[in-house]
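== chain A ==
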Amino acid sequence: MTQTIFWIIQILLIPVLSPFFIGATRRIKARLQNRAGASSFQPYRDIWKLLHKDEVISEDASWLFRAAPYLIFATTLVIGASIPLMSTALVNSYTGDFLVVVYLLALGTFLLALAGIDTGGAFGGFGSSREMLVAALTEGGLVLSLLTVALISGTTNLMAIPQSIGSVPFSESLPVILAFIGFSIAMLAETCRYPFDNPSTHLELTMIHEAMILEYSGKRLALIEWSSANKYLIFITLGANLFFPRGMADSLELAPVALALAVFLIKVGILCVAVALLESSIAKLRIFRLPDLLFTSFVISAVAVGLVG
Partner candidate 1 sequence: MDYFTSPSVFYAILAVFAAGATGALAFRHHDRAANILGNSLAAAGSLAGLLFSGAVLLEGDVPAFGAGSSFSLLSITFRLDQLSAFFMMVICLIALLCSIYALGYVRHYYGRYSVGMLGFFYNLFIASMILVATSHNLLFFLIAWEVMSLASYFLVIYERRESASIRAGSLYFIMTHAGTAFIVFAFLLMYQATGSLDFEAVAQGMAGASPLVRNAIFISALVGFGVKAGIIPLHIWLPSAHPAAPSHVSALMSGVMIKTGIYMLVRISLEILPGPFLWWGLVLLVIGGASSLLGVLYALSEHDLKRLLAYHSIENIGIILLGLGGAIVFSSAGMNSLAALSLAAALFHTLNHATFKALLFLGAGSVIAATHTRNIEKYGGLIKLMPQTALFFLIGSMAISALPPLNGFFSEWLTFQALFQGVISLDVTTKTVFILAVGALAFTSGLAAACFVKAFGITFLARPRSEAVSRASETGIFPRLAMAGLSIAIICLGLFSGAVVRLLSGVGGSLANIGGAEAADAAGFESVSVQNGFASISMPAVFIGIGLAAIAITAVVFLLTRRRQTVIGRTWDCGADLTPRMEITATGFSRSIITVCRRVLRPSSETEIEYHDANRYFPKIGEVTMGLHDVYRTYIYRPLQDLLTLLAGYTTKVQSGNINAYILYIFITLIALLFLLDLTT
Partner candidate 2 sequence: MSYLNETTMLALATVIFAAAGLLHFTQKYSSSIRLYMLQSCAISVLLIASAFDRLTPLLVVAITATITVKVLIAPYFFFGLIKRHELKFSVSAYLNTPVTLVAIAALLLLTRSDLFSSLAGLAAVDEKLLRLAFATILISLFLSINRRGALSQVLGILSLENGIVAFALFAGLEESPGFQLGITFNILILVVIATVFASMIFRKFGSLDVSTMKKLKD
């Protein structure tokens, strides 16, 4: 019974919390820009508002356009059930492999890119083109950085990795640190943050993710926004719990898990502040300078893998 409750929490935690952390990041950035900023709960209100609007769908769009948001959201839910959140006692050997997670993310990107082309507008097409450029080159760094921690812990199951990483002494943690650097570059790319993409831009010239979803409205836009928030939180969670797993519970009792959740929220908060600080201090890079950054991520992760064992 407790297993079921914890699984329900595991599955629902990401979708429920993700808008908050997006809002929190935006708020911190606003504060850094000397603005008051919207409340951290504003994204919830935005989703609610969008769900209550009518929708306009282009006459050129096909069933793919209509079905894509649901499928993308579904992939984020499945990923959410496969990542380590609060306790290492939960075991998911069915979908917990890190390659499954990486490729489910790729599935989401694929469907979104297709949806961008589907309406035949001038912006969706090039948004998809840029998105596929970045996504294709990110895979290497992402896979290798996750491989590093998988090799250290002797399993590729994401939920079982934190247990072993926690016990790596500081003197041997160079691979973990290097992998974290590679992972964070990949994370910034996949979640469309600076320096890859500006999540709050209104200029089509600078859009990658926004360009693809330009034609969406109403409930489908709500789902897409929510999915990207989910993706953001998933990556932050992976960064927090895979590379700095201290504080995770190792059993399924109430008290340790509650403590673990609290620690989790704190860790995610810290990482959100870090992302916000990073975004506020660097500029977005020109698109043809992005591959250099992504190859750097690949090389750092490859070195990390080479250093293991």
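Rule of thumb we're sticking to: contacts are C-beta pairs under 8 Å (C-beta built on N, C-alpha and C of every residue); 3 or more make two chains touch, one makes a residue touch a chain; residues count from 1.
A word on the picks: all candidates are chains of the complex that A comes from, given by their letters.
Quick caveat, the model's predicted, so the values are computed rather than measured.
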For chain A, which of the options 1 or 2 is its touching partner in this complex? 1
Residues of chain A defined as touching candidate 1 within the complex: 51-64, 70-71, 73-75, 77-78, 81, 93-95, 97, 99-100, 103-104, 106-107, 109-110, 113-114, 117-126, 128-130, 132-133, 135-140, 142-144, 147, 150-151, 154-157, 214-215, 218-219, 223, 287-288, 291, 298, 302, 305-306, 309
